[in-house]
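Up next, chain A:
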Amino acid sequence: MSVFLEGIAWLFSPDRLSGPNPLPERLAEHLGYTLLALVIAAVIAVPLGYLIGHTGRGRDLAVGLSGAARALPSLGLLFVLTLLVGIGDAPVAATIVFVVLGIPPILAGAYAGFESVDRRVVDAARSVGMTPLQVALRVEAPLGLPLLIAGVRSAALQIVSTAVLAAYVNLGGLGIYLQRGIQLRSYDEMIGGAIVVVLLAFAIDGFFALLQRLCTPAGVRVAGGAAQTTRGRRHRRPATPRGAAQ
Partner candidate 1 sequence: MTWILANLGLIGDLMLVHLRLSLIPVVVSILVAVPLGRLAHRVGWLRGGVLSVVGLLYTIPSLALITLLPPLLGTPVLSDVNVLVALGLYGVALLTRSVADAFDAVDADVVRSAMAVGYTPLRRFWTVELPLAVPVIVAGTRVVAVSTVSLVTVGALVGSRNLGSLFTDGLQRGIVPEIVAGIVATVVLALVLDLVIAAVGRALTPWARVSGTSGAARRASRRRAHRAEVPGTAAEDAVTGGGAA
Partner candidate 2 sequence: MIEFEGVRKTYPDGTTAVDGIDLTIPAREITVLVGSSGCGKTTLLRMVNRMIDPTAGTVSIDGEDVGSLDPVRLRRRIGYVMQNGGLLPHRSVLDNITTVLRLNRVPRAQARARGLELMDTVSLDRGLASRYPAQLSGGQQQRVGVARGLASDPNILLMDEPFGAVDPIVRAELQRELLRVHRELAKTIVFVTHDIDEAFLLGDRVVILRTGGVIAQQGTPAEILAHPADDFVAGFIGADSGQRRLRVVERDGARIVVDRHDRPVGLLDADTPAHSDRR
């Protein structure tokens, strides 16, 4: 237990603001990688997911892709891409890996969100004369938003976790404390770094949980999320992978 106290002491030491690895800088780096990759992944995956959800085509492919992505070891992916593009361009390699890992959950969230919308609601929207685009943007997108955000939440956690490994290709981030701690046997640094990483993950998870709640349309919230789990369709709701753990 004393190791934990040492870790916490390390965390609150004034040295964290100076030296070669100031904590705010490494935290900003970590968040920067995460945010950049998340935005790129969303720009690619959201329209694609909506297209799949709206047309129902390519769904099997998307499901297969997210299954395959789970099997891919992100550490190996990061290392091999870094070697291939050259260690000088490691940020590019890392960003590609983060984006690749972020796409499947967002894709799943986007099409699951569309699919979760009660077909009768969609039919009703069409019957009052909405164009397919209007149906997608005014009915399916807002009703599917909570599930999309659940997907983005998974992707963010996946990327935050993987970004811890970036230290091993000299990209800094919060993982640097873990790497140094393990290599130099300085356990206060290792534990202190791990605590920051965990807190960051919790904070991001909490942020998206809140966002998810805020983005549930009021009418759906009142109904206890009924539109999300219309009974007959429940078995088709694809399990949006929660969390990350890489």
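Selection rule, in plain terms: all candidates are chains of the complex that A comes from, given by their letters.
Everything that follows uses one rule, which is that a contact is a pair of C-beta atoms (placed from the backbone, for glycine too) under 8 Å apart; a residue touches a chain by one contact, two chains touch by 3 or more; residues count from 1.
Only a predicted model underlies this, so the values are computations on that prediction, with no experimental measurement involved.
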Legend entry - Interface partner of chain A in the complex, by touch - 1 or 2: 1
Inset, instruction - Can you check the complex and tell me which residues of chain A touch candidate 1? - result: 1, 3-4, 67-68, 70-77, 79-80, 82-84, 157, 160-161, 164-165, 168-169, 175, 178-179, 181-182, 185, 187, 190-191, 193-195, 197-198, 201-202, 204-205, 232, 235-236, 239, 241-246
